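Only a single protein chain was left out; the remaining protein chains are all shown in position.
The first chain written gets the first letter, and so on, giving A and B; residue counts start at 1 in each chain.
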Amino acid sequence: MNADLAVGLVLLPMAGALVAFGLPAAYRRALAAAIALGWPLLLLPLTLLVLRDGSIAVVFGDWQPPLGIVWRIDGLALVMLWMHAAVGLAALVHAWPGFAPDRRAAATFWPLWLVLMTGANLALVTADLFNLYVALELVTLTGIALVAITDSTAALRAAMRYLLLAMLGSLMYLAGVGLTYAQNGTLAMAGITALETTPLVLMLAGLMVKSAVFPLHVWLPPAYANAPGPVAAMLAAVVGKTALIALWRVWWLAGDSASQALAMAIGVMGVAAIVYGSVAAMLHPRLRMVVAYSSVAQIGLLLLLIPLAGSDAFVASGFHLLVHGLAKAAMFLAAANIVMALGSDWIRRLPGLDSKLPLEAFTLALAGITLIGLPPSGGWVSKWLLLQQARSNDQLVWMVAILGGSLLSAAYVFRLLAMSCFHASHHARRPIVTRPPRAGSLAALLLALAAALLGLNPTPMLNLLATAWPGAAS
Amino acid sequence: MNDPLVYVLTAAAVFGIGVHGLIAARHLMRKLLAINLMLSAVFLLLLATSAPLGQAPDPVPQALVLTGIVIGVSSTAFALALMVRLVRRQGHASLGRRDER
Partner (left out) sequence: MSAGGSAQFLPPALVLVSALAAVIIFIAGEARQRLRITVNLAAALLKLALVIWIGLAVLAGEDFRYSFELVPGVELILHADAMSILFASLSAVLWLVTTIYAIAYLEHTPNRARFFGFFSLCVSATMGIALAGNLLTLFVFYELLTLTTWPLVVHDGTPRALAAGRSYLRYTLVAGVLLLTAMIWLYGLTGNVVFTPGGIVAPLVETERTALQVIFVLLIAGFGVKAALVPLHGWLPKAMVAPAPVSALLHAVAVVKAGAFGILRVIEDVYGHAVVVELGLQLPLIAVASWTILIGSLLALREHHLKRRLAYSTVSQVSYIVLGVAVGGVLATAGGMVHLVHQGLMKITLFFCAGTLGLLLGVHRIEQLDGLGRRMPWLGVSFTVAALGMMGMPPLVGFVSKWYLATGALAAGLPWLVAVLIGSALLNAAYFLPLVRRLWLADHAPLEDVPVAINRISRLALVATAVATALLSVALGLFAAHPLSPLNWVLAIARSYPS
């Protein structure tokens, strides 16, 4: 029963994708919608099981490792599965009427969306290093295909850049997996007892490329900024995040054998990402690029979990992953609507946004506040817990980094809001080109609201995440 | 010459050549070839480490390599398709600016 539920999460979208490729374009989205709506039905009983048992292990066909593949669903995976469901659904609503440039692109979207969900869910639940590789390949390749879906030069170039770097990342990860296997004789994460520095660094480096850690982020901004709204939302909330979770998991495999110096180095990369991403977001003149660079900075913040290494930091980072995913997806959906309505994503042409598109302006503001971590938004909860961890570890450096990062994000968020909503410019009087469908606006708003309101009662979510802390057992 | 170290070093060297190619080459075709070279290096590594001297080879890495080949081939095919699209759109096969082709 448990196994069936978990398998359903992966098999259902996969089967849907296979069917959808064969269906005429008109029926594809209905199939995708049916699957997206069936999701919560699978997730709910699974949630109850995880709440009861802490985590669920699935072993296929009684094939024990090292030959068989093991899945394990813990609190972290579960929270992320829900996030995928929410963002997936919002993206679906947003993409429902189709998007620029034409219907053909939208028709390709649905099966790819399903494959992406397959891979993303698989990446979350698997506890097998090679299985993880396959899942990440699935996610990345569909992600790239989705970036290229509009067939514009900019999008194709962005996709190509993404693909080249992603392949490099995959290869490094695969090499690391090979060395790990040679040493341990198993691929199941639970069975890995020794992890030397070389395979660890190879795997981490590969995953860093995929999760766009500065300075390996170069593929991210053009890819996110040139993709259609629903695609960018999925990329930001699902694709980037699964790679990051994989990165954490691999790090924990090393356990105590991982050196402090390495953790420190990763922390420094995180800080560099925070600074670089925020400054780039502050300076960039285009809306979607600002949102994309903000992701670079936020990924840096999420990397700090590795040097902070404590249950508070773990819970905070897991929570931030969720909140940031929701907020970022909301921002990309809203940004797509803004671009559609105003015919431009140059920030200086956006004034008057609050009266022309109040819902989108509100979405941007709410999501932005969450990114900064102003209370009482969801981002504030994670910031508070991260700071608490840094203080109790006496790691003042990371404390400064977290606080500084929050100030830097305030700089680009408020610049965006000031320019788009409050700047009294002649652009404020330009009429709307095309009014975006209301459902898409509401979908974005709901995501942003969820991200902000999670801060009001985060405790159940935090408790669920705490059960997945790998240090709890030791 | 039966020392696995030789294979590992070879793999590392080939991988390095691939990385160089990926960075240095302008033409996308060359970049893809470089990636395929790296792919081979990784497979070499996987197989070399799976068969310690004098023991029967472990089947699992071979299965991994098979899967890896499938994924590598599909990725390459996808990349080629993307490249063709890109060439049709922008008229040249590189990610650099038009003037530095």
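Here is the rule we use: a residue touches a chain if its C-beta (ideal position, glycine included) is under 8 Å from a C-beta of that chain, and two chains touch if they have at least 3 such contacts.
The shown structure was predicted, so the numbers you read here are calculated from the model rather than taken from an experiment.
> Quick one: jot down which shown chains the absent chain touches.
A
> Which residue among A:Ala57, A:Ala272 or A:Leu403 touches the omitted chain?
If we include the chain that is not displayed, A:Leu403 is the one touching it.
> One chain is left out of this view; which of A:Val93, A:Ala223, A:Leu253 or A:Ile369 touches it in the full complex?
Result: among the candidates, A:Ile369 touches the missing chain.
> Just the residue numbers, please: which parts of chain A touch the chain that's not shown?
Contact residues on chain A toward the absent chain are 351, 354-355, 358, 369, 374-376, 381, 383-385, 387-388, 391-392, 399, 403, 406-407, 410, 414, 418, 421-425, 455-459, 462.
Just so it is clear, only the chains that are shown with their structure count from here on.
> Which whole number of Å gives the spacing of the CA centres of chain A and chain B?
27
> Report the residues of chain A in contact with chain B in the complex, numbered from low to high.
66-67, 130, 134, 137, 141, 144-145, 148, 151-153, 156-157, 159-161, 163-164, 167-168, 170-171, 174-175, 177-179, 181-182, 185, 187
> If we count contacts the way the header does, which residues on chain B are in touch with chain A in the complex?
15, 19, 22, 28, 31, 35, 38-39, 41-42, 45-46, 49-50, 58, 60-61, 64, 67-68, 71, 74-75, 78-79, 82-83, 85-86, 89-90, 95
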